[in-house]
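Structure below; questions to follow.
Yeah, one chain of the complex is gone here, protein chain that is, but the others are all in their spots.
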Amino acid sequence: MTNERELTMAKAIAEAIDQEMERDERVFVMGEDVGIYGGIFGATQGLYEKYGAERVMDTPISETAFIGAATGAAAEGMRPIVELMFVDFFGVCMDQIYNHLAKNTYMSGGHARYPVVLTTAIGGGYNDAAQHSQCLYGLFAHVPGLKIVVPSTAYDAKGLMISAIRDDNPVMYFFHKGLMGLGWMKYHPRSVTPTPEAPYTIPFGKADVKRAGRDVTIVSLAMMVHRSLDAAEELAKEGIEAEVIDLRTLVPLDRETVVNSVKKTHRLLVVDEDYHSFGMTGEIAAIVAEEALDYLDAPIRRLAVPDTPIPYSRPLEQFVLPGAERIAETVRTMMG
Amino acid sequence: MTNERELTMAKAIAEAIDQEMERDERVFVMGEDVGIYGGIFGATQGLYEKYGAERVMDTPISETAFIGAATGAAAEGMRPIVELMFVDFFGVCMDQIYNHLAKNTYMSGGHARYPVVLTTAIGGGYNDAAQHSQCLYGLFAHVPGLKIVVPSTAYDAKGLMISAIRDDNPVMYFFHKGLMGLGWMKYHPRSVTPTPEAPYTIPFGKADVKRAGRDVTIVSLAMMVHRSLDAAEELAKEGIEAEVIDLRTLVPLDRETVVNSVKKTHRLLVVDEDYHSFGMTGEIAAIVAEEALDYLDAPIRRLAVPDTPIPYSRPLEQFVLPGAERIAETVRTMMG
Amino acid sequence: MNLTKEQLLAMYRQMWTIRHFEDDMAAAYMEGKTPAFDIGSGPVPGEMHLAAGQEPVAVGACMHLRKEDTVVGTHRPHHFAIAKGIALNKLTAEIFGKATGLGKGKGGHMHLFDVEHKFSCSGIIGASFPPACGAALAAKKMGKDWVAVAFAGEGAANQGAFHEALNLAALWKLPVIFIIEDNAWAISVSKRQSTAIPDNSQRAAGYGIPGVRVDENDVLAVYEVVGEAVQRARRGEGPSLIEVKTDRFYGHFQGDPELYRPKDEVPTLRANDPILRFGKQLLEQGIATQADLDAARDAAKADVNAAFAFARQSPYPAPESALEDVFVS
Partner (left out) sequence: MNLTKEQLLAMYRQMWTIRHFEDDMAAAYMEGKTPAFDIGSGPVPGEMHLAAGQEPVAVGACMHLRKEDTVVGTHRPHHFAIAKGIALNKLTAEIFGKATGLGKGKGGHMHLFDVEHKFSCSGIIGASFPPACGAALAAKKMGKDWVAVAFAGEGAANQGAFHEALNLAALWKLPVIFIIEDNAWAISVSKRQSTAIPDNSQRAAGYGIPGVRVDENDVLAVYEVVGEAVQRARRGEGPSLIEVKTDRFYGHFQGDPELYRPKDEVPTLRANDPILRFGKQLLEQGIATQADLDAARDAAKADVNAAFAFARQSPYPAPESALEDVFVS
């Protein structure tokens, strides 16, 4: 790996899309500011220059129309990649997403196919407040019919994007703004990784053990993988070895890797940047309580946004977002 | 209680609204077919005749506009009750609900008040298929800023509705179609209860132990409370005493009643008509795994819709909806 | 109008197919629901929205369409599905919840998908507009002269999706035709109570596209107006908006007490039955004989009978199959 070129996550995503657009004429991109601008978070940079306005289409601010149009175009055999600029905006177009794109295949008895990749930006930490900082993937994972992909590194991002584009089902692909490697937003350096140039796929439903450890299992995704890894480094100095699992996809969900890890470590902490209640942390905790109850040496713990909207002001936002220190501290209380 | 008149849940809800409209001029009703029709599920029956079109307003099929208008009217001191005919339709108006109605109070630093009651119909069992049979309250409970009320009996429905109308916060009030006591849809007879005529309130965040028992705790809400009670009756014949907890509100959530019950029974089954993953059942299971792990004598179990859209055909729908028999069977496997 | 006798009789027959289908469905729907009506019982449970009286819209419009053209229908979808050419057997079986149905019983009456005939529909009001734009976009990208038609009720014209889709279609000059069925009612809410202007076709001006109102519930009038729009779309000149006045003979759904509806409304509408009028016209203009008409009607009835028999004889899906088809592999 050492000789391989490193990419930011944004570049890795754009490269994956580029390679698939070259490979398959049916792939095209739609969304707000995906053209000349290259996507507000750079996920489509360079594509407009290469493929032109016919295959990289700027849209009006009409998410219901253009996401619904992606469904309609997919039914005809096209393979649209469509961007919802921030996941926070889902409320203006959720019906087309979850009542149609997600359910049509089932309602058709499996006859109709909708190979749509719906990309969207998630995450806070840069003070963009309550309507521009959410994660919300748990909500989309709750309703059936959407595959849910949430990468944390450039390497994963590229392979998962190619898998998403080649999948014949609707895939929602969430990229965390703070992992994109943008010039204008602080990003976690660990998101920049060696990334092969040749196209490759990463299968859905395979969690990645980003760090092995024997004492506690930390389950997470996106930015919180890195915060957990940061915490794990601190804890290692104290002799506590945390295993950090990056779920990578919520649907399908790799229950096995989580459960096996807990069976080994006997402790579970779930860390999430989404809201605490009725979301990802609850689901993972429940699975372990169902399947590995007898292996637990300590109560399951969860760290997530404490059921408040994301506040604007820096000290407030920092208070609600789980950080490495709080993760480490929580693990310490579990070891006692 | 024996001498008290019995009401259906629909009548109890309409009576609660009626009494509050009489008491408070600022209360009014908006929605599709809430006027002459009396609400498709009867929640506003009789109100149009009594209060007229000014206070019981039929709307165009423009959920974004009229639910957003409820927020705007509430900001001016009015107290709108607004109906989203089926919760399944939330996708056309979710932005006004969760980005505005739910968050504005927080974003205003607590200065702005939005006393809106958003009523909506939930539930399947009558073959209305994937776009008209969902529960989805878990999704609304996941995003902060909405109180979430889900009654299972006429008595609870009336008291919770009066509390909802008098609350200065946005309240989402979910009524299950199969509990409304409609002339044209089978309903669970246990939803019809003695209901005092005089107005009364039921506080939010207080679960109701609908049946006491020592052997297993079944946590549920809406229709599944009754299915669980049916199962409990069967189990009682076999000497298994199930405690059935009706959560009644998801936000605020009565963790204490759940946890204390599990500490007593040492077993937890969560039953839900919402989708299995990333929802209510996971949250309840997680809370117990956090707070009562050492009390559990058996793995936590969950029964819910198995992450498929609700299918249309009767045998298919019956297969995905948890029923009394499956609940009883699951409890039996937990007792071994 | 350059329709041959065969074509005219085919339209007449199709209107009868729809009418028989809806009337027979109304009867089948009530099976198991008497004396006590229970929406969830009988061989056809769930909500049931019938389009008897609205045949002119579907038949007049779809007469211009080919198999490769896309139609997106509504919660009241049978007439569109039949006019688009979906196999009656599979259609009926789906509504009976059978394994032989279009969606193996998973979709049901409001969710009919036929990939071969490029038909779909939805129970969500206003949801037909965006996917029709997408189908039209795909046709354009593939260099085909295919068109897409989105049907919707007049109530749907007040949904945000209407506006967004019309703008998008006009902006991108998509080959899509938006057809509004104005049956005067959205459940119990009249058009006057819901729509700020009397004529939705006037909204076309807000998108710089043609807007036409068909003021009669007449299959040939619809045929003519839609024909121009379809030609225009196939020529690459972009979308059109058409509103057609039509009549809902049944309640909003079966079981609707219709207390909101003036008592004499339905009898008046039924006295102006668009199929009977069309038949009379064919007779009077000497295009068809009574025998032609009877034969068409009988053939329609035979088709419907066969489809219902097929549906009734078909097996239910296996319960566990509920777990399949969330995703394709």
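The first chain written gets the first letter, and so on, giving A, B and C; residue counts start at 1 in each chain.
We adopt the following convention: a contact is a pair of C-beta atoms (placed from the backbone, for glycine too) under 8 Å apart; a residue touches a chain by one contact, two chains touch by 3 or more.
The shown structure was predicted, so the numbers you read here are calculated from the model rather than taken from an experiment.
Checked against the full complex, the one of B:T59, B:T120, B:S133 or B:T281 touching the unshown chain is B:T59. From the options B:V34, B:A73 or B:I300, the residue with contact to the unseen chain in the full assembly is B:A73. Annotation: of A:Y51, A:F89, A:F204 or A:F278, A:F89 touches the absent chain (contact as defined above). The hidden chain makes contact, of the residues B:E4, B:E49, B:D168 or B:E197, with B:D168. Along chain A, the points of touch with the absent chain fall at residues 32-33, 35-37, 40, 58-62, 64, 88-89, 91-92, 125-132, 183-186, 306-309, 311-320. Listed for chain C, the residues touching the missing chain in the whole complex are 158-164, 166-167, 170-171, 193-197, 202-203, 205-209.
Although one chain is not shown, part of chain B still touches it, namely residues 28, 54, 59-60, 62-78, 80, 92, 95-96, 99-100, 104-113, 144-145, 147, 168-169.
Simple rule for what comes next: only the chains that are shown with their structure count from here on.
Chain B has its Cα centroid nearest to the centroid of all protein Cα atoms in the structure. Centre to centre, using the average C-alpha position, chain B and chain C are separated by 35 Å. Averaging C-alpha coordinates per chain places the centre of chain A 40 Å away from that of chain C.
Between the CA-based centres of chain A and chain B the separation comes to 31 Å, rounded to the whole angstrom. Counting partners per residue, chain B has 64, 88-89, 91-92, 129-131, 307-309, 311-312 as the residues that reach two or more other chains.
Residues of chain C in contact with two or more other chains: 101, 103, 105-108, 111, 122, 124, 160-161, 326.
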